[in-house]
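To start, I am sharing the structure in question, which I have written as structure tokens.
Here the complex is missing a single protein chain, while all its other protein chains stay put.
Coming up: chain A.
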Amino acid sequence: MLVDFEDNASRREKCYTTITQLPAFIDPKQPPASKSPFTAIKSHPFIHTVEVILPEETYASIKSSLNTKIKNPSCARVFMPLSALIEGDFFNAYIKTGNILMISEGRPGLGDFFKLHDGILSLELGKESFERTGLTGQPVRSGGRKHAKERYLVEINLRLPSMLHGKKGFERIVWAFENVLNQSVSWLFCDLNFDPTIVHDDKAPINAHHPQEINCEPAHTSYEDILVPEFQFENLTESTPQEDLQDHYGRISEWLAMVSLASPRVSARDSVDPYLSRYAVENVEETSISNIVSLKWHGLINSQWIMQLLICLLRETGANSPTSLSWFSLSAAASGRNAVEGKDGYSILTVAASGRPVNDEVSPSLPAVQEGDSRGLRTARKSICWEFVGASVV
């Protein structure tokens, strides 16, 4: 350490890594939602970017079925006050009976910030506006002074039977929305029950607020001659030192992010002076060179859609991949991150668990690998899931 500065924010940053064996069969209607990596998808309801990175050959083989099976996510930008959420058709059609996802502009920890998920409206307010609303809430951490209560979270379950016009508790919310939180704000809106196959309904309650549709076509980028590191950790057992695992999987996560960044440093043709950068893909002898494709969706993306995408990718690559080198990664970036220890998103990497012949010393603790090996290489796959917490992004 050259300079001795205190830095508290950096100390709260974390990355949770989970390495697990994927089940050979996944029911698209009932994904194993309590297992990694599916838990990561479930726990991030508001996602603004999803990126899939995979080798060009794999993409070529699954391209057509991906296009037919995965519809682009739909979402819209809309400008409306909070009170419009609990009025008439909007309230009945989207919150009481339907299911929508909404997130307001702004940053948690700064100003007023609202989101709606599963019928629960969360309002994160500064102390002054919280006290003026007269609603009940909990203090939340803002990253400022430690024991001062400066920010409050009000959570209202709008699906409760008591949440009806005319009821006393509900009228208090109406009053707060009409007299205190009465500014119109920008929202992102996503109707989870929206079916793109049905002809557009002009009478949808959202149309009263003149939504502006956001184009969620995937952005397609090809990268040529990329250095791909060896994903497998040799001799992974329960007794492997954790430092080694952290180091190895940290580098792979870094490499995935470098590809996502379109950094020239991961290209095989890069010849940068060490004065400018000393980044190197791990173990140059073990890297392979291949062409890589990235697909990036940008919009308000819900977790069900990501789940369908992951399952589709798993099924397609599992059935068609001719080689055991097949892999893909799916990364997602969260919006509306909490000011303190906010969830930033996750990356999921799927690799063939038995990429090379399994020798005896590897396996006592990994019987599943051998099992998969005897049945054929394609069934046994591992997933590595990184969940990021607490970075600061503008």
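The criterion applied here is as follows: a contact is a pair of C-beta atoms (placed from the backbone, for glycine too) under 8 Å apart; a residue touches a chain by one contact, two chains touch by 3 or more; residues count from 1.
The rule we apply is simple: contacts and distances are computed from a predicted model.
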So one subunit is absent here. Using its UniProt record, which name fits best from "Ribonucleases P/MRP subunit Pop8-like domain-containing protein", "RNA polymerase Rpb4/RPC9 core domain-containing protein", "Cell cycle checkpoint control protein RAD9A" or "Coatomer subunit zeta"?
"Ribonucleases P/MRP subunit Pop8-like domain-containing protein"
Of A:S74, A:S260 or A:N302, which sits in contact with the chain we cannot see?
A:S260
If I consider the whole complex, including the chain that's not displayed, which of A:S142, A:S331 or A:T350 touches that chain?
A:S331
Need a quick check: the contact residues on chain A for the chain that isn't drawn.
1-3, 5-7, 10-11, 13-21, 23, 35-36, 48-49, 51, 77, 105, 107, 186, 188, 212, 214, 236, 238, 242, 245-246, 250, 253-254, 256-258, 260-265, 272, 275-279, 298-300, 331, 333-335, 337, 344-345, 347, 365-368, 371, 386, 388-394
